[in-house]
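Below are the structure tokens for one structure; questions will follow.
Entry: subunit A
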Amino acid sequence: MENFEPVIVAFCCHYCAYTAADMAGSQRLPYPSNVKIIRVPCSGKVDALHITKAFEKGADGVYVAGCLDGDCHFKNGNDKAAKLVTYVQNYLEEIGLEPERLEMVRISAGMGDRFALIATEITEKIRKLGPSPIKTVAA
Partner candidate 1 sequence: MKTESNLEKVLAAGHLAVTSECGPPRGAVAKELTDKAKYLEGVVDAVNVTDNQTAMVRMSSLAGSVLIKQQGMHPLLQVVTRDRNRLAIQADILGAYSLGIDTMLCLSGDHTKFGDHPMAANVHDIDSIQLIQMVKGMRDESKFQGGSDIKGAPKMFIGAAANPFADPFELRVMRLAKKIAAGVDFIQTQCIFNIEKFELWMEGVRKMGLHKKCYILAGVTPMKSVGAARYMKNRVPGMDVPADVVERMASVPKEKQPDEGVDICIETIERLKKVEGVAGFHIMAIEWEEKVEEIVRRAGLYPRPEIS
Partner candidate 2 sequence: MQNTNTLQTSNRVLVVGGGLGGIRTALDLAEAEKDVILVDKAENIGGLMTQLDRTFPTNNCDLCTLAPNLSESGRQEHISLLSMTTVQGVTGEKGNFTVSLKSAPRYINLDKCTGCGACYEAFPECVRFSPGLDHRAPTCMRYPQAIPQAYSIELDKCQDIEALVKSCPAGAINPDDLGSSGEISCGAIVMSPGASLFDPSGIDYLGYSEHPDVVTSLEYERILSASGPTSGQLLRPSNGEKPKKIAWIQCIGSRGLQKGAAPYCSGACCMFALKEAMVTKERFQEDIETTIFYMDMRTFGKDYELYYQRAKDDFGIRFIHSRPHSVLRQPGAEKLEMSYTTDESSKLITEEYDMVVLSTGFRVGDDVRDLALKLDIELNESNFPVHSGLNQIATSRPGIYVAGTFQGPKDIPETMVQASAAACLAGKDIASPKKSPDDQPLLPPEKHVVGEEPKVGVFICDCGENIGGVIDVEALVERVGKLPHVVVAQAEGHGCSRESMDHIRSTIKEMGINRVVIGGCSPRTHEAKFQDLIRQEGLNKYLLEMANIRDQVTWVHALQPEKAVKKAEELIRMAVGAVIKAQPLVEHSLPINKNVLVVGGGVTGMTSALELAEQGFKVYLAEKSPDLGGIARDLRKTLEGDDIQAFLGSLIEKTMANENIEVITGAIIVDHSGMPGMFTTGMQVGRQMFYRQIEHGVTILATGAMPNRPSEFMLDECKEVVTQIEIQTLIEDQPETVRQWENIVMIQCVGSRTKENPNCSRICCQNAIKNSLRILEINPDARIFVLYRDMRTYGFQEEYYQKAREKGVIFVRYHQDNPPQAISVDDKVEVTFTDIILGKEIVVTADCLCLSTGLVADQDSTEELAMTFKLPRTHDGFFLEDHVKLRPVDLPVPGFFVAGTAHSPKTISESLVQARAVASRAQTLLAKEHINLGATTAKVDSTRCASCLICVRACPFDVPFINADGYSEIDPAKCHGCGICATECPAKAIQLMQFEDDQILSKLEQLFEEVVG
């Protein structure tokens, strides 16, 4: 378990989180390569199905990253995303997966440092949780 390298899917909104990820790049702020970004126009575009499918395929963790409170380029997509994440967390619990494997985070476009920090923290959290039970069974 010590060498466990989780696979984490990060759904990042184009205007804030994805830009912050690029910003982390241009500032050369390292973070674990475990985090794989899927760009969406708005965090509100992330569907519950995208999240469960990620787990079904083998993700150990998923997070949805949107803009800061009140800063959504599309008014309130980030708030909708936050509600969806809570909803899916409950669903995961029902399924028997740790709801902590899913998280909502909020980042502004300029926060490259925060992006790197969150990516690192979430990776460590998932590493501690261990591999997704789905994956252990499949393997």
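Candidate entries met the following condition: all candidates are chains of the complex that A comes from, given by their letters.
Here is the rule we go by: contacts are C-beta pairs under 8 Å (C-beta built on N, C-alpha and C of every residue); 3 or more make two chains touch, one makes a residue touch a chain; residues count from 1.
Fair warning: this is a prediction, and the values are worked out from it, not measured in the lab.
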Complex partner of subunit A (touching, any copy) among 1 or 2: 2
Residue numbers on subunit A that touch candidate 2, as the complex places them: 7, 9, 14-16, 18-19, 21-22, 24-31, 33, 36-42, 44-47, 49-50, 53-54, 57-59, 70-77, 80, 84, 108-110, 116, 135, 138
